[in-house]
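Some chains omitted; the rest stay in position.
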Amino acid sequence: MSSQFGHAFRISTWGESHGGGVGVVIDGVPPRLPLTEADIQRDLDRRRPGQSDIVTPRDEADTARILSGVFEGRTLGTPIAINVTNQDARPEAYREMETAFRPSHADFTYQAKYGIRNWQGGGRASARETIGRVAAGAVAKKVLAELCPALEIVAYVKTIHELTAEVDPATVTLADVETNIVRCPDAAMAEKMIAFIKAIRAEGDSVGGIIECAIRGVPAGLGEPVFDKLEADLAKALMSLPATKGFEIGSGFAGARLRGSEHNDAFYMDAGRVRTATNRSGGIQGGISNGEPIFCRLAFKPTATIFQKQQTVTTTGEDTELQARGRHDPCVLPRAVPMVEAMAALVLVDHALRQRGQCGM
Amino acid sequence: MSSQFGHAFRISTWGESHGGGVGVVIDGVPPRLPLTEADIQRDLDRRRPGQSDIVTPRDEADTARILSGVFEGRTLGTPIAINVTNQDARPEAYREMETAFRPSHADFTYQAKYGIRNWQGGGRASARETIGRVAAGAVAKKVLAELCPALEIVAYVKTIHELTAEVDPATVTLADVETNIVRCPDAAMAEKMIAFIKAIRAEGDSVGGIIECAIRGVPAGLGEPVFDKLEADLAKALMSLPATKGFEIGSGFAGARLRGSEHNDAFYMDAGRVRTATNRSGGIQGGISNGEPIFCRLAFKPTATIFQKQQTVTTTGEDTELQARGRHDPCVLPRAVPMVEAMAALVLVDHALRQRGQCGM
C-alpha cells in the first residue's frame, strides 16, 4: 500500500498537489474523545505554506473539514475522514516538468514506477501529501492525551546548515519552539538561521538541516520485540517524510564510537521508580520504552527545487537544462517540525493501543 | 505483531535464546524456485556464534531444517517453515538476571511490558532471534536472483570505534568482505580492527561501529510513495536489528550541511538509460529506486553485556551491582553483516513482489 500507516490506529492518506484536494481517513480511533476541527487546524496552520517569509508563498488556508466519525464534538469510534481542498494551484508554473525531470525530485522515479505521473506541482510527491499526516497526528495527540496524559512531544530545528542551536531536550516546550518562524528554541541562533535562509533564498539556492524530537512522559512498555521496535517504527515514520536522509536515536552515530563501559545506562531506584542514570539508550531498550525521555534526530537534505539552471533529461530521453519556476521553500525544516511531531504521535498512539489490546494497559 | 515483517513476502519469526529453538515461517514465496537447506546454511554460518575468536564462544551449529513449502528442491508457493534448535544453552549462567536487570539490556523493558520474561539468555531479546531473519533473507535472495537478476547486496564493516575503512561501495564484493573475520574489505584496517576488538575483550569491555550496505543493480521503480518509501522501509528493517542507534542513506547527516546546488544529482542520458551524475540521493528519489546504487549506513552501539561490575536494580526494586557471566560478543558487527544483508533482501523482495502485483513488472 502506498499510503497507509499504522496497525491499530491506521491512517489512509490521499491527494495530489493539484487536483481535488488532500486528506486522510483514520480508522481505529477510540470512541467518546472530544475532537473539533480547531484541534486539527492548530497543527495544519503550523505546516501551511505562506505562514512566514522564509517559506513558500503558495497561498493555502488549508482549512480542515471533518466529514465523518465525530458526533456532537466526540469521536464515534468509526472512521474519521478529514478533507482539505487545494485552492492556490497553478499548474502552468509546472508545464516544463511535463517533459523534463527535475533533478533530485520524484519526477523520474514516479514515471519509472507507474509509467504515468501528474506533473502538476509534483502530484502525489508534493509536500501537500503531509497535510493528511499532520491532521491525523493532531487526532493522535488527542487520543494520547487520554491514554498517556503525561506524554509530551516537542520537535524543533536543531541545525540549519552549519548553524546548530543549544537546546535542552529535557525541558524545551512547544511554546519555546513557536517563539520564532524558524521553530528553533535558541533565540539567538534562530535569528542567525532566519538570516541565513533568507540569504540562501536570495541566491536561488536551498539548504538542509536537522530536527530533534523529544518525547517525554512515555510510559514504560510501549514498543514490540523484533521488527516493530519503537525506534524502528520511529525511524520508518520519520524517514518517510519528504527530504529526509538520516535518523538517530539516543547516542546515535556517536554511540558507535563509545565502549560498553561508557555507553551503558546504569539503573537506579528513584522514589520507587526504576530510572537510568544516563540516557544514551534514548528512552528505548530492546525496542520497548523504558520510561525515560525518547530523543531522536532527523537529517533533511536541502530542498531539491532551486532557481538555478540544472542539467537533466527529458521524458523522451534527451539531455537538457531546466530552471525551476513555481513556489518553493528554500528550507523545509520550519514547516517540517509539525510533521515530525505528527509522525511521532502516530507511532506512539499505535503502540499504546496495541499495548492495551495485548497486555491490557 | 511483535514478530512479523513484510507484506507480499511476509515472515513470522519465533523463538528464545534458551528453549525449543528458533525459526521462521515465510509466506508469499513465489513457486518453482530452486531452494535447498544449503542455500540457507551459507548465511547462517556467517552469523553463527563460535565462528571466530572475536565473537561469542557459544557453540551452536545452527543447522537449518526446512519443514515445509519445498518439494523435490523447488518452492511450492506455500509457507516455508525453517527451524533451528538451541543446543549449547546454559541457563545457569544467567541465574542472576532472574532477579536483576542488566543495564542497557531489554530485561527491564520486557518486564515492564509483559509482567513476565524469560531471563535465560535474554529470551526473545537474544540475538538468536536474528536466525529467523537471516534464514528468511537467504530465501529472499533466491527470489531476487530470479526477479531482479542484476541485484547484488554487499554489506561490510566500515567503522569499528575510531577505526574507519576505505571501501569503494561501487565495486566491493561479497568475496572481499569474507576475506577476514571482522568482515571489513580493507585488509589493513581489518587487521587493526581485529586487534582492537581482542584488546577490548581482554578488558572485559565492548565496542560499537558502523556497517555500510551497498545494493547495486536495483531496477528503477521499487518503493512506494508516502509511508512505504524504500528508504523508510530500509530504515525500519535495519533499525529493528539489535543494538542499532542510527541510519543514513545517500548523503545522510552530512547532506544536511549542503546547499541544494551542491546536493542535487543531475540527470544525464547514458546509452539510452537515465543516470545521475552524482548519487547523493543514495539510489532513491521520492521513496522509489532510480536505478542507481543504494548506499546506506547503520550505527551499532557497543554490546551491552560487559564483564565489569555495573550499577543496577533488582526486580523487587533495590539498588544492586551486577557483573555479567555468560558468553557474549565484544563487538556485534562481524556477525551483524549477514543480518544487514538479510534485512535489505527482505525489504527489496517485498517491494519487488508488490511492484509486480500492482504494476505488472
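Order as written gives the chain letters A and B; numbering starts at 1 within each chain.
Note that in this section a residue touches a chain if its C-beta (ideal position, glycine included) is under 8 Å from a C-beta of that chain, and two chains touch if they have at least 3 such contacts.
In this text, all values refer to a predicted model and were calculated from it rather than measured experimentally.
Chemist: Taking the 2 displayed chains as a starting point, can you state how many identical chains form the whole complex?
Modeler: Total copies of the sequence across the whole complex: 4.
Here is the rule we use: only the chains that are shown with their structure count from here on.
Chemist: Could you please state the distance in Å, as a whole number, between where the Cα atoms of chain A are centred and where those of chain B are centred?
Modeler: 26
Chemist: Give every residue of chain B touching chain A within the complex, in rising order.
Modeler: 1-5, 7, 13, 101, 103-106, 108-110, 112-115, 124-125, 129, 159, 161-162, 200, 205-210, 220-229, 231-233, 235-237, 239-240, 242, 244-253, 255-269, 272, 274, 276-277, 280-282, 284-291, 299-306, 308, 310-313, 317-319, 355, 359
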